[in-house]
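In this view, the complex is presented without one of its protein chains, the others remaining in place.
This part shows chain A:
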Amino acid sequence: MNDVLKIIIKRLGLGLVTLLAVSVIIFGAIELRPGGVAEAVLGQGATAETVAAYEKELGLDRPAPVRYFEWLGGALTGDFGKSMTNGRQVSELIAPRFANTLFLALYAAAVAVPLALILGVMAALYRNSIFDRVVNIMTLTSISSPEFFVGYILILFLAVKNSYFPSLSNVNDDMDIMDRLYRLFLPAMTMVLVVTAHMMRMTRASIISLLASPYIEMARLKGVPQSRVITRHALPNALAPIINVIALNLAYLVTGVVLVEVVFVYPGIGQLLVDSVTKQDYPVILACTLTFATVYILLNLAADVGAILSNPRLRHPK
């Protein structure tokens, strides 16, 4: 167990280095863009005079490295600064948005993960049957369509033609959980359709590849029924790659929702990122991208740890 702890600590350290690298790259990319936050905010009203006044007020007239290290100093002590456009604390700006995004991701994951596992196991169980093919065709179709298109299709059939669900996912703090789940049904289903295929196919493939191994043959020979062979003998050994794919997809659920948020007008962190990129508001952009990067790093770590824990050989190295 100590080994696992050691791995976690080491990986967290590497994660911090990654975050640092990400922040440098993002900051550099923002600096490379023509114009700046002053020009973006003032728009047509951006004269040399007003831009200079604006930049002076925000301290943007200083060289980029100075501003970066100043930001970094703050970030290391937990202060991500203030938005360049509306002067609000970045953490205050991001927290409710990120909570919304996480809620939607968890909602989608709570449906997608069990669904993908069940479908994957069933597809492996009834390999090459009609069921297997239908499931494959359907999940592959939904993963092959861009998510905004899937969203529009759902809106067309479930909101416009039949008014079962609202097309707008405008939530606010006063809503209770049931109301939220109802209003978020369509975006959550869109995400489910987009991520299910990957996890389901991986479950199916890893189980099928194991089915050819000698110990499965042994189990069959001693008369274990097929369903039990798969759930008891094959699945535990197939877990490592499945966990990997699930982690990857969970990360996607958090970071890849921008388009879905736009289509359903859901106030998540993706919308915030788009808004701040158009205004070149670098403290907010950095905070959003670092949040995304952190989610990726943590989920990847969780996947690796999960893979180790699910594999006795890795759990007890000689």
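The rule is simple: a residue touches a chain if its C-beta (ideal position, glycine included) is under 8 Å from a C-beta of that chain, and two chains touch if they have at least 3 such contacts; residues count from 1.
The working rule: contacts and distances are computed from a predicted model.
Student: Which of "Peptide ABC transporter substrate-binding protein", "Quinol:cytochrome c oxidoreductase iron-sulfur protein", "glycine dehydrogenase (aminomethyl-transferring)" or "SusC/RagA family TonB-linked outer membrane protein" is the UniProt protein name of the chain not shown?
Tutor: Missing chain, per its UniProt entry: "Peptide ABC transporter substrate-binding protein".
Student: Which candidate, A:Val22, A:Val41, A:Val150 or A:Ala293, sits in contact with the chain we can't see?
Tutor: With A:Val22, A:Val41, A:Val150 or A:Ala293 as choices, the missing chain is touched by A:Val41.
Student: Using the definition of touch stated at the top, determine which of A:Val135, A:Ala219 or A:Val263 touches the missing chain.
Tutor: A:Val263
Student: Please output the residues of chain A touching the missing chain, sorted low to high.
Tutor: Contacting residues on chain A, toward the hidden partner: 33-36, 39-47, 50-51, 53-54, 57, 83, 85-87, 93, 152, 155, 159-160, 163, 166-168, 170, 172, 262-265, 267, 271-272, 275-276, 278-281.
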